[in-house]
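Before I ask anything, here is the structure I am working with.
Not every chain is included here, but those present sit where they belong.
Naming follows writing order (A, B and C), and every chain is counted from residue 1.
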Amino acid sequence: MATYIYEQRVMFQHCDPAQIVFYPRYFEMVNATIETWFEKVALYSYVEMFNNADSGVPTAAIEARFHAPSRLGDLLHWHLSVTKLGNSSISFEIEAKAADERRVSVSTTLVHIDAQTGKSSPWPTKARANITKFMEDQ
Amino acid sequence: MATYIYEQRVMFQHCDPAQIVFYPRYFEMVNATIETWFEKVALYSYVEMFNNADSGVPTAAIEARFHAPSRLGDLLHWHLSVTKLGNSSISFEIEAKAADERRVSVSTTLVHIDAQTGKSSPWPTKARANITKFMEDQ
Amino acid sequence: MATYIYEQRVMFQHCDPAQIVFYPRYFEMVNATIETWFEKVALYSYVEMFNNADSGVPTAAIEARFHAPSRLGDLLHWHLSVTKLGNSSISFEIEAKAADERRVSVSTTLVHIDAQTGKSSPWPTKARANITKFMEDQ
């Protein structure tokens, strides 16, 4: 299964008074991982979605398990893979590791919508082709 | 089952370019709901945990489903109930509603830890008694 | 000079690894103070600006001095006064206090714009009247 990796250093702004990553900041990193993947791999960037395609990809569901805390200065690698591509939805498995230690595991599903109506809308042909190609890569 | 309600207006800072709540901000609201519940109901505030008890309550797992978008100005009511109280853990069901529309459903488990060792640590007697009382209230 | 007061408890999400408020979170509180003042006093809410008037109030300049740190659990009172009302701009002095201790002093200027063009746009008559009345109150 193809994997896309997004790198994020744990910075001061991510950490809480217990000196570990405050978990809502992890979701900002998850969002950044997916956003960058859409730009670099699906070749269907959020800029294009909003400004040209009048579309969006709101999150329908997400779940996360936090295996071990992350601390200031840790270098996290977020490993993304696509587990399901629907007509107008997509599901990801995303895992953050520091060196080889698992920190966070996330499963999430997004829906591609028409921003005018808020209703689900099929993936554009080009994006679907790029995502399918990514999923088939070894 | 007893329910605690935390109120949060959707403000500018919570909204994204699609003009709906950016979901990591929902998790800040979830955190605020739980934090306020610990202070008001369990009578075991984060201030006491950090400054006196040298404890903490990191999140072990969380899942959320987003039923409908929330917009600038919406008044959200976050309904919290305790689904399980363990020796050193606690599980919550939390649901956000605007008027009577369900917006977000969250299940989450936190672990009470000793901040020095990072290991799980039993709930203080007083907090356990208060939480048990809350769970028994109708 | 009339003063509007916005109350904000310092919560976990505002604090950094040094266990004090991370200053970008102070600016979220400044924004919330102004946003609430526009709704309650100017009677020209951000919801109305965005959805009906196709306007906005971006920040042109801001400066802040941090007199003393704020800690988890502190109750902050943000005191807002209007120092200048221009044709399409407004300047505020905003000060955060905990009990009687000064924590943060902020000066900021916002510009009322036409959201379509991004150009400055005169205040609506009703909002101007309400703001003027606020400034004249003792």
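The criterion applied here is as follows: a residue touches a chain if its C-beta (ideal position, glycine included) is under 8 Å from a C-beta of that chain, and two chains touch if they have at least 3 such contacts.
What you see is a predicted model, and the numbers here were worked out from it, not measured in a lab.
This structure file shows 3 copies of a single chain, while the whole complex it describes contains 4 copies.
By our rule, only the chains that are shown with their structure count from here on.
Although subunit A and subunit C share one sequence, what matters here is the overlap of their interface residues, and that overlap exceeds half of the numbers used. Each chain gets a centre from the mean of its Cα atoms; for subunit B and subunit C, those two points are 28 Å apart.
Taking the mean of the C-alpha atoms as each chain's centre, subunit A and subunit C sit 34 Å apart. Residue positions of subunit B touching 2 or more other chains: 28, 31, 50. Partner subunit B is touched in their complex by these residues of subunit A: 17-18, 20, 22-25, 27-28, 31, 50, 56, 58-66, 69, 115, 118. Contacts from subunit C toward subunit B in the complex involve residues 11-13, 19, 28, 31-32, 35, 45-47, 50, 72-73. Touching subunit C in their complex are the following residues of subunit A: 12-13, 15-17, 19, 22, 24, 72.
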